[in-house]
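Here's the structure we're looking at; comments come further down.
The other protein chains are all here in position, but one chain of the complex has been omitted.
This part shows subunit A:
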Amino acid sequence: MAAISLTGLTKVYPGDVTALDALDLEIRDGEFFALLGPSGCGKTTLLRTIAGLESATGGTVAIGEREVTALPPGRRDVAMVFQDYALFPHMTVRDNIGYPLKIRKTPAARRSAKAAEVAAELGLADYLARRPGQLSGGQQQRVALARAMACHPSVFLFDEPLSNLDARLRLEARTFLKRLQRELGVTTVFVTHDQAEALALADRIAVLEAGRIRQLGTPTEIYRRPANTFVASFIGSTPMNLLPGTVRGAWIRVGDALLPGPIGTDAAAALPDGAEVVYGIRPEYLRYTAQHAADVPGALPGRVTVIENLGSTQLLTLDPVAGGPPLQVTVPEDLPVTVGEPGYALPRPERVLIYRDGNLL
């Protein structure tokens, strides 16, 4: 149980590939923290640098009160669960879970008892004598968790903990993982490329791109107010519509249509008329209607080109009449829509975000 603080952390691989670029980050004690980003953004390198499997080329890593930048992984008091679990195939579940204790020279009897105790907590009591090859994917994952728990580390590091499970099991494991983390209260950092996983699990998220943190905040903050267009397009199961527009007083002109500016902030209104901005609105916060009075502003006319059934909702793709990039609208599953019909998208003003030069106003 310890906070993690990274200051100016830099990792440059041979060949001048910068994986981490002077990164500063404070992870609080007991926090469930997600490192989120597309592949190659440096999130796994960051996790491995905290673990000590990669050595930083600059900056420091501190866990709790201790500076651990120069310490080998084994002396940092962290436990890591690998994406492929890395259970030792020649050892039984009991020996796998007890392995960290074996390294610490715990007597065999105590080790075995401890392994049985942790295994029972994770519902693995019946599998102690089996080898990893005889377990299902979900069970293997729990063995990997049990092995990490057995040594009572002050920090857990998970590398893509759910990516090797099939879709159904993943949801189960997600709930399980969140409850487990609450109960143990151990500072946990996990890496994921799945924004839904990060939103669902984490207390706070750092969104990374090219070795830098693009936004740091709670899932709500990051979902509601993405700080820049990169985060905006990355977060959300259907990406945010980002439409180029120009300021017209309190309105934003997108194509031929005038759309409402955001409510609750006058940052956009302060811009001079004609300033170029990006109009951001999530598909969920657009209303769709087939009929709209032509002289009333606030609606973007278009034509439905694709309808995707998402179960409880439908996702419409609308090609604007005035040209420009298509936008997506979420509508209730019972709304009758046909491909090719003309329609209007109406933004909810309190959910509109305006970006200028890529950053949120």
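Everything below uses one rule, namely that a residue touches a chain if its C-beta (ideal position, glycine included) is under 8 Å from a C-beta of that chain, and two chains touch if they have at least 3 such contacts; residues count from 1.
One rule holds in what follows: contacts and distances are computed from a predicted model.
Asks: Which of the following names does UniProt give to the chain that is not shown: "aminomethyltransferase", "histidine kinase", "Gluconate 2-dehydrogenase subunit 3 family protein" or "Multiple sugar transport system permease protein"?
Replies: Matching the unshown chain against "aminomethyltransferase", "histidine kinase", "Gluconate 2-dehydrogenase subunit 3 family protein" or "Multiple sugar transport system permease protein" yields "Multiple sugar transport system permease protein".
Asks: Tell me which residue among A:51, A:331 or A:361 touches the hidden chain in the full complex.
Replies: Counting the whole complex, the residue in contact with the absent chain is A:51.
Asks: Consider the whole complex, including the chain that is not shown, and state which of A:28, A:90 or A:182 touches that chain.
Replies: Answering carefully, the residue with contact to the hidden chain is A:90.
Asks: May I ask which residue of A:4, A:27, A:63 or A:151 touches the chain that does not appear here?
Replies: Of the listed residues, the one touching the omitted chain is A:151.
Asks: Residues of subunit A in contact with the chain that isn't shown?
Replies: Subunit A touches the chain not shown through residues 51-53, 72-75, 78-80, 82-90, 99-100, 102-104, 131-135, 137, 140, 151, 164.
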